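The complex is shown incomplete by one protein chain, all other protein chains being positioned as in the whole.
Chain naming follows the written order as A, B and C, and within any one chain the residues start at number 1.
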Amino acid sequence: MNSLILLLILMFGGALFAFILNKFVPALRDIFVVLLMLGVSYLFFSTGISNRLNFDVLGIHMQWGFTSASYLFGIIVVVLGSLALIYSTAYMKGKDRLGYFYMNFLFSIGAMLGILMSRDLISLFFFWEIMTWSSYFIVIYSGNDVDRRGLKYMIFSAIGAYSMLMAIVIVNSFIGSFLLEDVFASIFAIGSGYQIAIAILLMIGFGVKSAMMPLHVWAPRAYSESPMSYTAVFSGALSKMGVFGFALVLFNLVSTQNWLINEVVAWLAAITSVLATFYAVIQSDAKKLLAYSSIAQIGYIIIGLASNTYLGVMAGLFLAVLHAVFKSTLFMAVGAVERQVGTTDMTKISGLIRRMPWTFVATLISIIALAGLPPLGGFVGKWMLYEALITSGHYYLVIMVFLSSTAAFLYSYRILFGMFLGQEEPEFAHVKEAPLSMLIPMLILSGISVLSGSHPGFILEPIQSAMASFGFQSNLPHESWWELTVLFNTWGDKVALVNVLTSIVGVFLIALAFITIKGYKNQRYVTTKDISSSGEIIQPEDNMTFQIDFYKPFERAIWPLLKRKIDDYYTDFGKGLEALFDFVRRFYNGNGQFYAIYVMAFLALLLIAGTKYFGF
Amino acid sequence: MVISPVQYIAIPLIAAFLIPLFGKLNKELVRIIPGLVLLYLSYISVVLMNQVISQNTMIVEIIAGWRPPWGINLVFSPFSGFLASLFSMLGFIIWMYTYNFKREVEDAQTEKFYVLMMMLITGTIGIVLTGDIFNMFVFLEITAISAYSLTAFYRERDGAEAAFKYLLVGSFASFFILLAIVLLYSQVGTLNMADIAQKMPDVNPYMKGVILMLFFVGFGIEAEMFPLNGWAPDVYTQAPGPIGAIFAGMVVKAGIYGLVRVIFTLFDVHEIFPLLMIMGVITMAVSEVIALRQGKLKRMLAYSSIGQMGLVLVAFGIGTHEAVFAAIFLMFNHAVIKSLLFLSGTYLVYHSKEKNISDLDGIGKSLPFTSFLFALGSLAIVGLPPFAGFWSKLYILMAAADVRLIAVIAIILAVSVVEIVYYFRVLHRIYFRERISTIEIKIPSFNAKISMLILAIVIIVIGVYPDLISGLIERAATDLLDKQHYIQSVLSVGLH
Amino acid sequence: MNTILIQILGALATILLAFIVGMFYGGAHRKVIARIQNRVGPPIYQNFIDVLKLYSKETSINHGVMQHMGPVFAITASITSLMFVPILTDGNWFSNLNFSGDLVFLVYMMVFGSLGMALGAGQTGNPNSAIGVTRGLSQMVGYEIPFVMAMVALMTQFHTTSITGMIAVQQQSGTWLMFSNPFAFMAAIMAMLGMFSYAPFDIVTAPAEVSSGPISEFGGKYLGMMMTSGSIFAFVKLALFVDIFMGGASNLVVLVIKTFALYMIPVLYGVISPRYRTEQAITYFWKWPLFFGFIAILYAAF
Partner (left out) sequence: MYNDKNAQTIVDYIQNFTRKNSLFMLAYGTGCGAIELPATLTSRYDAERLGVRGAATPRQADLLLITGYLSTKTLKRVIRVYEQMQDPKYVIGFGSCTINGGMYWDSYNTIKLLDKYIPVDVYINGCMPRPESVISGFQELKRLIAAGKADGAKKYKENLEWYRENQKKVLKNWPLVEYNW
């Protein structure tokens, strides 16, 4: 059997089997799902990109198979999926409806693989929708639909998916084929009006999944309310499907002369990232903070893709991979805190650093990667993005990105401080470190973040082959990508990452050794209750941590931007629609006589109009 | 016994009249006989369809030795045969569902129920199979009368009111169709549809228009076209659950069959297609929008059903081969899926007086199987892959795109979003609310479960592998569009 | 092996230079303030005494490993930034690693220390520290934007993102960049006011409000290391500005003159200013500096 089909059968069949297994032998469920996912990962990695499967359904020719671009995203999906499932076994322990949860979990991973292996628009859409509803079912898994977040997610997904579908059928009506290669080959032959319309409709579809402004309103709640083990996949991999789609559209369906679309997309993404960052800054719930942060980060990725330069696209894809790595780590870490402490409200928790040190380490590394500080991987992506934008003349765009990533320091610090630093409270004294099966995925992912900072070549190599399949030819030195440690821009400026790493680590170690050895004997640890407080004596039960209105001054500085949320506009629009619908409903007033009158009137109208318009 | 299409009409009718007699012998026979009959009909459907498809002909059955165009005849063409097969199989599944339905309370009325149900099914099958326009009117009346009675089956105030509305509007339908037939006969002097189609070019265009409009409105009422569908929501709500499934799955389909047969074969005027499409779009948009604001489950399903019929009309109105294919596919999908929704939905609100959606809160835990099937049906009806509804919607869109009806595509998709909203709202209530309602729940009987499961499996199988049925539908679409072939096939029987 | 040794020795020399210059500038800062306030002021070498004293304090108290590492982060950032900033334009002196990084990298490297420091401050659990950190980070968002705008303007104008490239441009044309793109210089200088965190932007460590903010729990060797880091960092910033806007320095004397002249801008602006509130500071940077930055980019691009 073709391994592509086997892959899908394993995923979907396995999902159903997990559901049934949970009914009869719940004990085996966890082992089964993890083994299944690992098996699928193995199968995925053994499936080359040359494997193609052609078949017809309903007279529609379809083709499956990975390209090197989708393979790159596939790696994200299977790696994150496996790790998140391992994490999930501990995280979800003791919750109910696990069969339901794992079924949808596996469904959505399977659907993502399906999306990536689709070489035609129909199977793309087919799996896209499976992904949508399976993720919807997980979003509402945790119970009551507070302010209808699940529905909002579904509505936006549906709008996105259907505009995609519209584009797909229009494309087909011109080209007569759904195959991506045919579409790419002949898209430029059709009228430019339709061409732009198709691109925009497709981008609405992908923009919803990648939570781009102004289609992002579902995302914060959906990310923050699904179980964290799934959010890791949701934000890490599922939103990347939108990015993947954007890549397809921007590189293959928008002609290069059409710079306006690229420009508009890039600016939308930039506004998304700035606003989402600002919203993230003012959140006090760690999950929502990360949710907004995800939106912002995907904004960078899309800016990179839309910059349409070699370095920019590489930066976008690199950030896509890396965002999957560090953001899922962060969601996992927050999930670990949620599981061990019971809340993620940062105004309630503080000082977990000594209780959950490994979780802190994973969070710290991921945050450094997120903030884009050298020497971790985030810096590499950010650097490439900035340089790409600067060298290609997107001067103001780069300022937006800078604004967003500088403001990102604020929430980066917030999340570390809010959960791990600050006063160590006696009420958290009993908190224990998360179980090993939650820590290991986090630490593995953190390791990738670290490694990618000095030796990004091992990620850039698959990215480069992905870009070749998007039609970008390298103009950079690329003999030994694995060892690539020097980044270049097109002006020839460079950053030598190993030098950076050596310098930072060297100075850090020397300084650390110095400060530790100097006066080692008289070095004292004191509790966080013993702080200088103008002489006031803090009792153990006094919480002196500063948590509420953390960034109030900043909030005051940017208040014009926060005055009215886009969400409100949608709510008003929805209310208006419902009122209109209620009005329409009055047509059926329940009175039989009226219905009879309608019939007569309609007939009369037809007879009158019929002679005029229908040519009798 | 030689298998012939006439058995579709004869056996169920005979059975319907014999049921009370058998009821005297044994109560249980009343329940069993319809099943046997429908099973047999399903069997002959398979045989006949096989014959029709493999030999690429259509079976024209002459009744009482009168050859066309003079006598009454039955035409088992790929299109009508497909619908007849669908109706008989669906009928069998619904019979399986009804076997134990409300047994404890309704025992005394069982006979009546099954007699009416058999008549209803006979009527619908008759509509699609007949080759005679007046005969079609007769079957329409059989259908209508049994439908009126079934609507008022529970002998409640609301039921009676709904039946009355149906009767009121339905009698308009009968009147218009009869009037149209009379006028038509005055013009062409024949009642055989093939013959009419052949002679149609001779008809005075003005007269032609009037007749067509009368047919349009008459069948439009049965096909639940806006603004003629005022009766429908009440009827769906008040009729017993499985009857709702029959309405949605068969009666409406028969109405649509009548409409498209008249438009495509008898008149073949392309000027009417835009009207059909526009009416379809309006029907769809208005009813889906109203469905969003419904508080009662069955009313919501009813409006949704109307909306789907609107979509079918749109597809027929586009009129290309692809569109007709999509329309027939959607008719099939809708019959299966909406039946599943009605059947499972009935158990979800089994004891609820008001049948409010809010009564469903948290029922997913008490009725996991039924709720699951309902959820599956909901996902399928809104056209989410990998369920059957997706492919038909896709084909309709493709057909619309091919003739550049971008606005229609946009409206269909916008309406689909509305559809998603109200179905998912119900699903959310089923699964993610705490159960507060004290209404007793009813566990479906085993046979009901089996019948629903069959429908669900059909939905999934068609969804994953639509080619299983696309061949049949393809032939049906070809048949509908190929007017000459129809005329020749029917009339050639007459010439021999 | 030999080259590595030379490299390390060169780095040590650079650090020493930066430390000494920075310390003296710190002393000069205090002296200038004192003179303007009609005081005698401490001797110019006072900061050396302070640092030495801090290192010689006997006990040192911390609240955990992050606090212990906070000053290490700070000094790592200062020294690493120092390694990547060209000190002298002529000869191979003090060249360190300045060919392996560029401006974008430096912008990020300069942030590294404050964030690391912020982590250390966070672990102390002192509310004043956290407040100070939030103020500092908010202010950073304020001044980074005009600064980056100035940098982007220069980069786009001269098609290079490296500092050595900028110096080369100035040596070729013979004009300083502060004259080539005066708007960028204006924006950058106004951003520099914020970078130095002297009045009116001393909101982070405002002793009267948040009892010296992030560093309120740091004493002894920790404070000493932070002062060291601060001095080096001040030198880094000045050297960077001199390199970019004033054509670099060919020898140490020129370097000192130029950096001192530049240093006096925030110092003198500070002594006559009261302190801003945080949001005032942010909006300060988002008015005129932003405008200048905007113009600078336009000027550079067209």
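What we mean here is this: a contact is a pair of C-beta atoms (placed from the backbone, for glycine too) under 8 Å apart; a residue touches a chain by one contact, two chains touch by 3 or more.
Just so it is clear, the structure is predicted and the values come from calculations on it, not from any experiment.
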Among shown chains, those touching the left-out chain: A, C
Among C:A34, C:A168 or C:V271, residue touching the chain not depicted: C:A34
Option from C:T160, C:S216, C:T259 or C:T278 whose C-beta touches the chain left out: C:S216
Residue ranges of chain C at the interface with the undisplayed chain: 30, 34, 37-43, 46, 49-50, 52-53, 56-61, 207, 211-212, 215-220, 223
Contact set of chain A toward the excluded chain (per top definition): 522, 524, 526, 529-530, 532, 534-537, 539
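Heads up, the rule we're going with is that only the chains that are shown with their structure count from here on.
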Pairwise touch network: line, ring, star, complete, or other: line
Where chain A and chain B are represented by their mean Cα positions, the distance between them in whole Å: 44
Euclidean distance of C-alpha centroids - chain A vs chain C, Å: 36
Gap in Å, rounded to a whole number, between the CA centres of chain C and chain B: 79
Touching two or more other chains - residues of chain B: none
In the complex, chain C residues that touch chain A: 55, 57-64, 66, 68-69, 71-73, 75-76, 79-80, 83-84, 97, 99-102, 104-105, 108-109, 111-112, 115, 118-119, 122-127, 130-131, 133-135, 137-138, 140-142, 144-145, 148-149, 152-153, 155-156, 159-162, 165, 211, 216-217, 220-222, 225, 277-279, 282-283, 286, 293, 297, 300-301
Contact set on chain B toward chain A in their complex: 161, 164-165, 168-169, 172, 176, 205-206, 208-210, 212-214, 216-217, 220-221, 227-228, 230-231, 233-234, 269, 271-272, 275, 286, 289-290, 292-293, 379, 384-386, 390-391, 394-395, 397-398, 400-402, 404, 406, 409-410, 413-414, 416-417, 420-421, 424-425, 428, 431-433, 465-467, 470
In the complex with chain B, residue positions of chain A that touch it: 56-59, 122, 125-127, 129-130, 132-133, 136, 140, 143-145, 150-151, 154-155, 158-159, 162-163, 165-166, 169-170, 172-173, 578, 580-582, 584-585, 587-588, 590, 592-596, 598-603, 606-607, 610-611, 614-616
